[in-house]
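The block that comes next holds chain A.
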Amino acid sequence: MTLMNCLILAFLLFGIGVWGLMRRRHLIGMLISIELMLNAANINFISFAYFSASDSTAGALFSIFVIAVTACEMAIALAIIVSMYRRYKSLDVEQLRDLHD
Partner candidate 1 sequence: MDTLLFNLIWILPLITVLACAPISAQKETLLKTIHATSGTIVLLLVGYLTYRLYTLGVDSAAKESAPLLLHYYMDIPWLHMFNAHYIVGADGLNMFLLFLTAVIVWGGILVSWNIKGNQKVFFALIQLLATSVYGVFMSMDLVLFFVFYEMEALCMYLMIAGYGSGRKDYGGKKLTLTLAFGSSMILATLFGLYFESGIYSFSLVELSKVTLPMDFQMWAFPLMFMGFAVSSSLFPFHFWSPDGHSAAPTAVSMLAAGVMMKMGAYGCLRVAMFLMPEAAKIWLPYVVALLIFNVVLGPFIALRHKDLKYITAYSSISHLGLIFLGLAALTPVGLRGASLQMISHGFLTGLFFATIGMIYERTHTRDITEMGGIMRKLPFLGVGFVIAGFAGLGLPGFSGFIAESNIFIGAFQQDSTLTRIVTVLAILSITTTAVYILQTANRMLHGNMPAKYETLTDATFREKLVVVVLVLCLLLIGVFPGWIADMLDQSIAPMMRW
Partner candidate 2 sequence: MINDVSISYLIFLMPLLVFAINGLFLGRKSDKAAAAFAVAGNGIAMVSALIVAVHYFSSTFAPQKAVLFDFPFLSFAENFAAKIGLLIDPLSVMMLVVVTVISFLVNIYSIGYMRGDRSAGRFFSILSLFSFSMLGLVAATNLFQMFIFWELVGVSSYLLIGFWYHKPSAVSASKQAFILTRFADSFFLLGIVIVSYVVQSFDFFTLNGLTLAAFKKETIDLGLMVVSKADALIIGSILIFTGGWGKSAMFPMHIWLPNAMEGPTPVSSIIHSATMVVAGVYLVARLFPFFAVCGNSLTLIMWVGAFTMIFAAVIACTQKDIKRILAYSTLSQLGYMMFALGACKTGDAVIATGWTASTFHIFTHAFFKCALFLIAGSLIHQVHTNDLDAMGGLRKKMPLTYWSSLICVLAIAGIPPFSGFFSKDEIILAAFQGHHYVVFGLAILTSGLTTFYMFRLFFLAFHGAPRSESVKQGHVHEDFFMTLPIVILAVPALLSGLLGKGIFEHYFVPGRLRVPQLVLLPHAEWIPYVAVAVAAVALLIAWFFYASPKAKVERALDESNRSALYKVVYHKFYFDEMYYAVVRQFVIGGIARVARFIQDYIIEGILAFCIWFIHKLGDLVRYAQGGNLSFYLGTLIIGVLLWRFLGQLPF
């Protein structure tokens, strides 16, 4: 278990997140993909902090903050999605076509 492995893991996670983002048509699914990407970043922080970083507390601290921030971000996201669900009675992104050129 080396730094490189962790980085690769994180990168894969990030990639999966991106892929899911592309593939998903369901808003909640997309939110989860985004979560994956954010957590990939977290893994990076942790692993850098654990293996290489000179000031290792910062990484850990960072990841905790990230979790917090992500939480409220998601809260707002869900709120918005709920309000949107009221309109469309579904969570399919394909319906979000009213605003366009």
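Regarding candidate selection, all candidates are chains of the complex that A comes from, given by their letters.
A few notes on this one:
Note that a residue touches a chain if its C-beta (ideal position, glycine included) is under 8 Å from a C-beta of that chain, and two chains touch if they have at least 3 such contacts; residues count from 1.
These figures come from a predicted structure and were not determined experimentally.
Checking the candidates 1 or 2 against chain A in this complex, the single touching one is 2.
Residues 18, 21-22, 25, 30, 93-94, 96-101 of chain A are the ones touching candidate 2 in the complex.
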